[in-house]
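Here it is, the structure in full.
Only a portion of the chains appears, each positioned as in the full assembly.
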Amino acid sequence: MDQVKEFNDYRTRMNERILAQDNLVIKRFWSLDHQTYQDGALSAKTKELLGLVASMVLRCDDCIKYHLGKCHELKTTREEIFEVFAIANLVGGSICVPHTRRAVEYWDVLEKQEA
Amino acid sequence: MDQVKEFNDYRTRMNERILAQDNLVIKRFWSLDHQTYQDGALSAKTKELLGLVASMVLRCDDCIKYHLGKCHELKTTREEIFEVFAIANLVGGSICVPHTRRAVEYWDVLEKQEA
Amino acid sequence: MDQVKEFNDYRTRMNERILAQDNLVIKRFWSLDHQTYQDGALSAKTKELLGLVASMVLRCDDCIKYHLGKCHELKTTREEIFEVFAIANLVGGSICVPHTRRAVEYWDVLEKQEA
Amino acid sequence: MDQVKEFNDYRTRMNERILAQDNLVIKRFWSLDHQTYQDGALSAKTKELLGLVASMVLRCDDCIKYHLGKCHELKTTREEIFEVFAIANLVGGSICVPHTRRAVEYWDVLEKQEA
């Protein structure tokens, strides 16, 4: 199974498990999280780039994958993605390099699926 | 092998390996770490909840698993655990969501073993 | 002016300024944040202790002050507060020590006001 | 003296002091940092927004001020800035709220100077 499907399946399964608990704060937080990335004064695409760079400097591989998926859906180019990576590396330092490697690997899969 | 046993076995094996080195600072730090979570002005259970939320906002999956195991031993309920997750998500942000997924998966295994 | 009043005044003034902007996501996030610390499966007091330890390991002095204020309102004792500090120092390391100093200074002011 | 001038003066004075040391790695890193935010596949404005959100989730007030200054020069609107703040708060959590307060205070000064 490719890693995009594996990531999405696990995410879906556990999200259902968490929402089944009916913790109101978590439910509202997740709903708000979804709302945050909608078109507004900034476009949805710009917001996904912002989510991506934030995930990268905070170094969360799963968050990076999620935003890469969204960026891909919104027609972000490879050149644009690498400029986000460059900013993340400069702001967050070389500690972000291993996350950049995994991010590029994931982006490659996303691009290959589209071909 | 279930992931609770896998986690505990690796932890035990490497702890032995580290303590065999006889680095006095590490040995004392670990002994002090153990002492920190004993009953005192706050109960051991409250302290494990504190250790859990701290591990979650600092986003260390292994530390989360360790404290989940302790919380489970100390009869913490699923509702209480999810309220800790809610606070961790609010304080630490959506970057904690993937750790919440893995934490819920681990808690599910802990609950199943008890059944 | 004592630092408790200074902290609260600045907080109130800037919160008004931010809410005046009418950014829906921020407004909902703040409202949800408030809701997170209400009595539930865990007591409001335990939740404030959780908020405090999370703020301390993430090393945000203003968040620490806010939760110290709440803990004080909810009749947390000095011994209990120091046990939270102990856990924060062990989990988060000596990097939390300067924040502990400022936290104790702030707690001292809170206790003096009550006298 | 207003805080924009105070921030810029200190920044300039210490940058000179650091560059006077002639540490090649630091000099090249700073030059590269400057280059990172130039127009490319992404516009300079989008890159400053990326720098801003990264600074906010990593919680560095001085970095936030720096990018707010650049965003202001590049004609970012108040609504756009608040959407960046919203994303930072959601991704980074309530621990970012005190930084948001100080950021809004600084943005207010920037807007007033332009009037």
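By written order: A, B, C and D. Residues from 1 in each chain.
We take it that contacts are C-beta pairs under 8 Å (C-beta built on N, C-alpha and C of every residue); 3 or more make two chains touch, one makes a residue touch a chain.
Please read all numbers here as calculations on a predicted model, not as lab measurements.
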We see 4 chains here; how many are in the full complex?
-> 6
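What we mean here is this: only the chains that are shown with their structure count from here on.
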Between B-D and A-C, the pair joined by more C-beta contacts | B-D
Inter-centroid spacing, chain C versus chain B (mean Cα positions, whole Å) | 23
Just how far, in Å, is the C-alpha centre of chain D from the one of chain B?
-> 37
Residue numbers of chain B (touch at least two other chains) | 57, 79, 82-83, 86, 89-92, 94-95
Chain C partner contacts - residues on chain A that touch it in the complex | 24-25, 28-29, 32, 35-36
Using the touch rule from the top, collect the residues of chain C that touch chain D in their complex.
-> 10-11, 14-15, 17-18, 21, 23, 25-26, 29-30, 33, 54-55, 58, 60, 62-63
For chain B, which residues count as touching chain A in their complex?
-> 59, 78-79, 82-83, 85-86, 89-90, 94-95, 97-98, 100-102, 104-105, 108
